[in-house]
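Dumping the structure here so I can ask a few things about it.
Below, a portion of the complex is reproduced, with chain positions unchanged.
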Amino acid sequence: MKSFLYPKLNPPSFTWVRPEGGSAEASKVHEWIEPLSAASDPEKAKDADFLVVGVPLSRSSISASGASEFPDAFRRAWKGFTTYNLDEDVDLTDMTAVDAGDVPMHVTDIRRCHDNIIAASTALHQHFTKSKICAIGGDHSITAMMVKGLHLARPDEKIGIIQFDTHFDLRDMSDNGPSNGTPMRNLIESGVVDGSNMYNIGLHGFFNTKDLKQYADEKGVNYITLGRARKKGIEATVLECLDALAAKVDTIYLTVDMDVLDIAYAPGVPASTPGGMTTTELLEGVLAAAKHPKVGAMDIVCLDPLKDSAVQPTVKLGTHVFLTFVTGVMLR
Amino acid sequence: MKSFLYPKLNPPSFTWVRPEGGSAEASKVHEWIEPLSAASDPEKAKDADFLVVGVPLSRSSISASGASEFPDAFRRAWKGFTTYNLDEDVDLTDMTAVDAGDVPMHVTDIRRCHDNIIAASTALHQHFTKSKICAIGGDHSITAMMVKGLHLARPDEKIGIIQFDTHFDLRDMSDNGPSNGTPMRNLIESGVVDGSNMYNIGLHGFFNTKDLKQYADEKGVNYITLGRARKKGIEATVLECLDALAAKVDTIYLTVDMDVLDIAYAPGVPASTPGGMTTTELLEGVLAAAKHPKVGAMDIVCLDPLKDSAVQPTVKLGTHVFLTFVTGVMLR
């Protein structure tokens, strides 16, 4: 089934018991999303509306990170969510989702990990042409690789990015290679995405050096600080960015760095900060983005479940971000 | 004193040392609330403005819960609050409150626990006719029992419910009996409260299945999602519900399921979720409800102190909810 991929994806390390009628009978998320490795009908899987792929890499993080554990924590969290969104009166079972498993990683060769992500992204975008590809990180270095893979799969499309983040992620790769501080610069320097087609929402405080701001300005990267976004309204801000971007690109990639959140809401994101977004603000922003017809792929990164507090608020929130994305797409 | 009750209530397992002048000299909450078992003047106790009763039952919860520990944690938390509400310039010592102790529970016979709650509620409502009866759960299954007791005590009164909750709590009892997922359905099916006289405020996200929403619609249960309540304003929403309800019923019962809160504010409520109410919103809603003259009883449920974080934010918040209710009543 997955022989089209090189290297092969690892199946999820565990699978939930699913209801007998399949996803149509699901009332919980873990009953709805079908592991690709156990797909009852591989051909139908190809037409899935959503494809989840785990990207368990965080040894590329500047600070020690367990974000590599998020794909599995994310899957375990499905059990705590129903398929029905009450706010929007939408039931996920009207669409289909498959779980492609995880991109295989190497313990000591980070370059190979990144190459595997590019290869997997390319193959997934080529094979699952009808699916929104949702990458579950992992740290932010994976975004550059997922987008490069998208670019390789669809070289003629111009790609734009909506980024929720407390940081520019524009660090110089000559310092420490393609770490989690570099994905946006990586994409600019490799020519895959123009700086002017990047829209960063959520910057604030004392978490970026001045030279990164200057680099952003030079490259035309667009950024709306959290203060300004709040004044205008998060939804309105996102819509404005989408409008501007949609006029310039063919496909929009949404990347959600969970460190955009206030640390009170995200104890499981070590880089989250005092003064960041509230949960409600982030979900509002993601929903608005997901409704846009040009948004074709997304990722969630930098959530370290090993640092989450006991009742796992951050893992639950990361899962809610994904489900909110799905909701937005269904509301198109 | 409490011989009117069958079964007898258990006294609180511990009592605070109280000031010599009695509650009139109190400046902290634990000096103000008088244990009924040690009441200096039982006849006067009968006229207490507020009666607290612990309902330490949570083995009826679907997920393992220590909410049975909240009544004691609640009593221990009194020491951290003064009797003076600065926002409203109200001093609690202008009214009186007694602590009736706890409804006795059985370890392995949940049916008997529920029967005890009904019996206690009936007796308390019959005996303390001037008091607002405040039940401190325990899990949400107790609400059905407290309301049934109220109904038995005052069979001619029509009862309505204001519910702060992330869930409908309308699950089918034929599945697993009268668990914490069922109280509203229990009351509808037993004919004690009409679905149309229930107002649920706070639903949101992916935490209810679609069939429960359909059941709610069939039974005419009113619900205002958190998103809509925020747009209108929490206070305005509550007032609108109270207006509609007051026109239809004689007595309004307020039930506060603490899982209505955002998980960042309520680590001690395992069922709280990302995207729920803030503390400020819940306190605003409770205050508005408490001011209404028809609100005659209330409960606080599903707060598990064993899961609270170190500085006990959730236990303190649950206690604040009670004191805010008291404040509202005093402002009538």
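Chains: A and B, in written order; residue numbering restarts at 1 for each.
Please note the rule applied: a contact is a pair of C-beta atoms (placed from the backbone, for glycine too) under 8 Å apart; a residue touches a chain by one contact, two chains touch by 3 or more.
In this text, all values refer to a predicted model and were calculated from it rather than measured experimentally.
Engineer: Assuming the complex is a homo-oligomer with 2 chains given explicitly, what is its full copy count?
Structural biologist: Result for the total copy count in the complex: 6.
In this text, only the chains that are shown with their structure count from here on.
Engineer: Between subunit A and subunit B, tell me the centre distance in angstrom, where each centre is the average of that chain's C-alpha atoms.
Structural biologist: Inter-chain centre distance comes to 40 Å.
Engineer: If we count contacts the way the header does, which residues on subunit A are in touch with subunit B in the complex?
Structural biologist: Its residues touching subunit B are 27, 29, 81-87, 89, 91, 264-265, 279-280, 283, 309-311, 313, 316-317, 320, 323.
Engineer: Touching residues of subunit B toward subunit A in the complex: what are they?
Structural biologist: Interface residues on the subunit B side: 203-211, 213, 225-227, 262-264, 267, 270, 272-275, 307, 309.
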